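Heads up, one of the protein chains got dropped from this complex, but the rest are sitting where they should.
Order of writing sets the labels: A and B. Residues in every chain begin at 1.
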Amino acid sequence: MLLDYALDALIYTGIYAILTISLNLEAGCTGLMNFGKVAFFATGAYTTALLTTSGVPVIFSAIAGVLLSAVFGLLVALPTLRLRADYLAIVTIAFGEILRMFLHNEDWLTGGPIGIRGIPQPLYQYFDGSYLLFYLFIVFITLVACYFIAELVINSPFGRVLRAIRDDEDAVAALGKNTFLFKTQAFVIGACIASIAGTLFAHYLSFISPDMFLPTLTFSIWTIMVIGGRGNNLGVITGSVLITVFERGSRFIKDYIEMPFGLEPYNVRIIVIGLLLILFIIYRPDGMLRERKSRSPL
Amino acid sequence: MPLGNLAQIVINSVIMGSIYVLIAIGLTMVYRVLRFANFSHAELVTFGAYSAYMVNVSLGLDIAFGLIAAFILTGLLGIATDVLVFRRLRQKGSGTVSMMIASIGIGLVLRQSIQEIWGPDIRWYDLSVESYSVLGASVTDIEIAIVAVSIALIVLLHMMFTHTKLGKAMRGVSDNPQLAMASGIDTEKILLKVWFLGAGLAGAGGVFMGADTRLIPILGWEMLLPAFAVVIMGGIGSFYGAIIAAYLLGFAENFGVLLLSDLGLSTGYRSAIAFIVLILVLILRPGGIMGRRENNAAGLRS
Partner (left out) sequence: MILEIDGIKKSFGGLVALDGALLEVRNNTIVGLIGPNGSGKTTLLNVISGFLVPEGGSIRFNGMDITGFRPFEIARLGLCRTFQLTRLFRRLTVLENMLLASRTQDDSLGSVFISRKKLALHEKADAKRAADILDFLEIGHLGNEYAGSLSGGQQKLLNLGMMLMSEPGMVLLDEPVAGVNPSLANRIFEKILKEKEHRTFLVVEHNVDVLMNFCDYIFVMNRGRIVASGTPDEIQCDETVIEVYLGG
C-alpha cells in the first residue's frame, strides 16, 4: 500500500519532470512565456486515449499525439511569436482554455465532462501485480530520453541561439539569425515533448476528463521550473521531485491527519504552490540549481 | 430577425461592454505604467465581487454599498500586491518576465484563498430585481444601473486624466518614468494611485458581473481572456481604445453567439469569440484598432 503510494508519486514525478523539461526548453532557455502548457499535455492525452480505445497501437497513437501537438504549436506560434513576449503569454493561456472548452463541449468526440474511460494500459497482461513498477520504468526511460535530447539541443549551436534570444532577440537578428524560426522550432519541440508526457499520463490513469487539464497544472509546472532553476534540466527534475512529493504527499496525508481550522487541503496545496512561485521569483529567481555555464566549444 | 430579439441583443451587448470596460481599463492602466501583463487582475475582479457579497449578504446592506466597498477593498488589495510583490521586483530590477510569473503566483494564491473562504459553490447577491420591457426586449434595473454607473465612471476617469494634476502626473509617469522622476514627480506614489484605481475598477467590474450573473471563484478568471482581448484590441495602455474595444467585444460576443447556434455549435464557445477576436487583432493590427502605424510597430518587438 505504502509502496504503491511511493510508486505512484514517482510516476507523477516523472511525468511532471518531462512536462517541465519541455517548458524549460521554451521558457527557461528561450524565454518564451508559454502559459498554456497544459493544452499540449491534454492534446497528447486525448489523442492517445481516442486512438487506443478504438484499437490503434500505443506507439502510433503517441506519434499522432506528437504530430497534432506540433500542429497546434505552430498554429499558436505563427500569429504570436513575431510579437512582444507578453502576447504569447496571453494567447497560450487563452489557447489552453479554449481547448479545454472544446474537450468539455464535444461529447461525441471527447466524452464531454465525463471524459474517456478504459484507456488500455499497454502490456498489462504481462505485468499483472507489478504493473506500477513496470510503468515507472517506462516513464523513467522516457524521462531520461527527453532529458538527453533537451541537453543535446540546449548545448548545441542551435541551443546557443535560443539562449541568446532569451537575452536580446534583436541583437540575435543583427547577427543574421531568423529569430522567428528559432523560436517557432523551440515552441514546437516543447509542444511535442509535452504531448509525450500527456500520452504517459493517459495510459497511466486509464481515464481522463477535461478537469484534469486545468490552468493550475500549467502553473504548477511553472513553479517546478522556477524553484528548480530555469535553464537547468537537473534543477527542473529536482523541482519535480519536491513539488510532486509535496502534492502527492499532501493527498496521502490528508487521510490520516486533520487539517487545522478545517482548511481544504486542495486549496492549501495550490496556495502553497502560488506562494512558492512568488517567493522564489523575488528572492531566488535562479532557483535551487542555477543554470550551468555552457561547456563550449562542444 | 424580429425587432425584439435584435433589441435584446443590442441591450445585452451594451451591458457586457459596460462590464468589460471597467475591467479592461483597470488592466490597461497598470499595463501601461508598469509594462507587464498582470494576470492576477482576474482575481482582483473576483475579490471585488466577493467583497460586495460580504457587505450585501453577510452584512445585509444595499448592493450600492457593496459596490463602494468592493472598489475600495479591491483597490487596497491591488496596492498590497504591488507593495508586497511587484515593488520588490522593481527594486531588484527584475524584468517584465518575472512580473508576469509573479502575477500568476498571486492569482493562484488569491483565487484559492477566495475559494477557501467562500467555498466553490455558486452564490448570488441579495437583489430585488425589477424587469422592464424596451422595444420588446427585457432589461432589469440592475442592468440599467450597471450601464449608467459604468458610463459615469468612464466620464469621471476621462475628466481626471485630462483635467487634474493627478491624471496628468499619471500620464507623465506612464509615458516616460525617468523624465517624470527627474521633474520631481514621486513615481512610486503615483504608481500606488494607479494600482488603487486600476484594481478598484476591476473590483467594480466584478460586482457588476456578479450582479448580472452569479458568484463563483473563477468569475474573474473567466473574464481574463475577454479583458486581455479588449486591452490588446484597444492598444495596450490606451484608455479610449479600451472603451471602444470593450463595447465592440460586447457586440461581437452577443452577435457571435447567434452565429454559433446557426452553425450548430454549443453556445459554450461564447468565450472562444474573444479568443478569435484576439487572434484576428494580433494578425491584422497588433498595435490595436486605434493604433496608428507607429503604435502598430510598437506591438511588434521594437
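Some notes on this structure:
Methods note: contacts are C-beta pairs under 8 Å (C-beta built on N, C-alpha and C of every residue); 3 or more make two chains touch, one makes a residue touch a chain.
Worth saying up front: this structure is predicted, and the values here are computed from it rather than measured.
Annotation: of A:V153, A:V245, A:L275 or A:M288, A:V153 touches the absent chain (contact as defined above).
The missing chain, though absent from the display, is touched by one residue of A:D4, A:D107, A:D168 or A:D211; that residue is A:D168.
Touch with the chain that is not drawn comes from one residue among A:T179, A:S220 or A:T238, which is A:T179. Taking the whole complex into account, chain A touches the unshown chain at residues 152-153, 156-161, 163-164, 166-168, 170-179, 185, 189, 231, 291, 293-294, 296-298.
Here, only the chains that are shown with their structure count from here on.
Mean C-alpha position of chain A lies 30 Å from that of chain B. Residue ranges on chain B touching chain A, taken from their complex, read 36-37, 39, 85, 88-89, 92, 94, 96-98, 100-102, 104-109, 111-113, 115-116, 221, 224-225, 228, 232, 266, 268-269, 271-272, 274-275, 278-279, 282-283, 286, 299-301.
The touching residues of chain A, when paired with chain B in their complex, are 31, 33, 35, 79-80, 82-87, 89-91, 93-95, 97-98, 101, 104-105, 169-170, 215-216, 219, 222-223, 226, 263-264, 267-268, 270-271, 273-278, 281-282, 285.
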